[in-house]
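One chain of protein is taken out of this complex; the other chains stay put.
We just call them A and B in the order they show up, numbering each chain from 1.
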Amino acid sequence: MFEIAAIVIVLGAVLVLYRAIKGPRVYDRALAVNVMGTKTVVLLALMGFIYERPHFLDIALVYALITFIATIAFLKYRETGGLD
Amino acid sequence: MIDFMLLFFLVIFAIAAISMKDLLSAVMIFSAYSLIMALVWMRMNAVDVAFTEAAVGAGITTVLLIAALSRTKRREENSPQSEITNSKSIQRRLLLSLITVIVTGAMLVYSTIDMPDFGDPDAPANLHVAARYIEKSYEETGVVNFVTAVLASYRGYDTLGEVVVIFTAGVGVVLLLRRRKEQ
Partner (left out) sequence: MDIRAIITGILLALGCFFIVVASIGIVRFPDFYSRMHPAGKSDTLGQLLVLSGLMVYEGFSLVSVKLLIIIVFIFIVNPTATHALAKAAYVSGLKPWKKEKGKND
């Protein structure tokens, strides 16, 4: 059951990968990377249950924080032209 | 199945990050690459490495690269790439280097066949000191996680040296790049 869900999510990530690579503008890429990050969080939680190591969840939590930081840094750069 | 998909993602992202002309897009793709890489570490049960990869690779490196971009230019310098690839002799040279890379890569892949399987308990790397670390590290150092025990206790001076090097590099970068106040 968890394996099927993980594989379906990975297939969804393949579609997002297409947008990340083709994406005509840099915003599309940022959006795709953001979606990819949240998908990774879910995938990590699922993998923790598949391999029966639930402490993977701590890392999923770190991921959720980290991808947000990256996205916000990108946005700040695009809006103000710097990070200061 | 998931392993193959993850490796496929890695290869695609690596090629995309290199071939991207817009540097900001390349940074974003690279961040996604780090996420997938951390998943691969996770899959190999290397929890500590995955933690570092997620925090440093996907988070800090992206922010640092964007900060570097904000002080330089976003586009790649317009190198006369098209003229280079058009001339005949350079094309031949490119072909030659491609062949070299492929042959070297094939030899490297061939040499991995002789390597022990992943996680094999009889591999030479697992027979030397690893057993002692696993059995004795709690008694000798009192640290529960033995990766931490190796890094912080058995190789404490080594780690101290690394920290000094990184600290010096950080101080140097700060001194070079700090914003000078107008006097």
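Criterion: a residue touches a chain if its C-beta (ideal position, glycine included) is under 8 Å from a C-beta of that chain, and two chains touch if they have at least 3 such contacts.
Everything numeric in this text was worked out from a predicted model, so none of it was measured.
Chemist: Taking the complete complex into account, tell me which visible chains touch the one left out.
Modeler: Taking every chain of the complex into account, the missing one touches A.
Chemist: Hey, which chain A residues sit against the chain that's not shown?
Modeler: For chain A, the residues touching the absent chain are 1-2, 4-5, 8-9, 11-13, 15-16, 18-19, 25, 27-28, 30-32, 34-35, 38-39, 41-42, 45-46, 49, 54, 57-58, 60-61, 64-65, 68, 71-72, 75, 78-79.
The rule is short, and it goes like this: only the chains that are shown with their structure count from here on.
Chemist: Counting in whole Å, what is the centre-to-centre distance of chain A and chain B, each centre being its mean C-alpha position?
Modeler: Roughly 19 Å, centre to centre.
Chemist: Can you name the residues of chain A that touch chain B in the complex?
Modeler: By the definition above, chain A touches chain B via 3, 6-7, 10, 13-14, 17, 20-21, 23, 26, 29-30, 32-33, 36-37, 40, 43-44, 47, 53, 55-56, 59, 62-63, 65-67, 69-70, 73-74, 77, 81-83.
Chemist: What residues on chain B touch chain A, complex-wise?
Modeler: So the residues of chain B in touch with chain A come to 1-2, 5-6, 9, 12-13, 16, 22, 24-25, 27-29, 31-32, 35-36, 38-39, 42-43, 45, 47, 50-51, 54-55, 58-59, 62-63, 66-67, 69-71.
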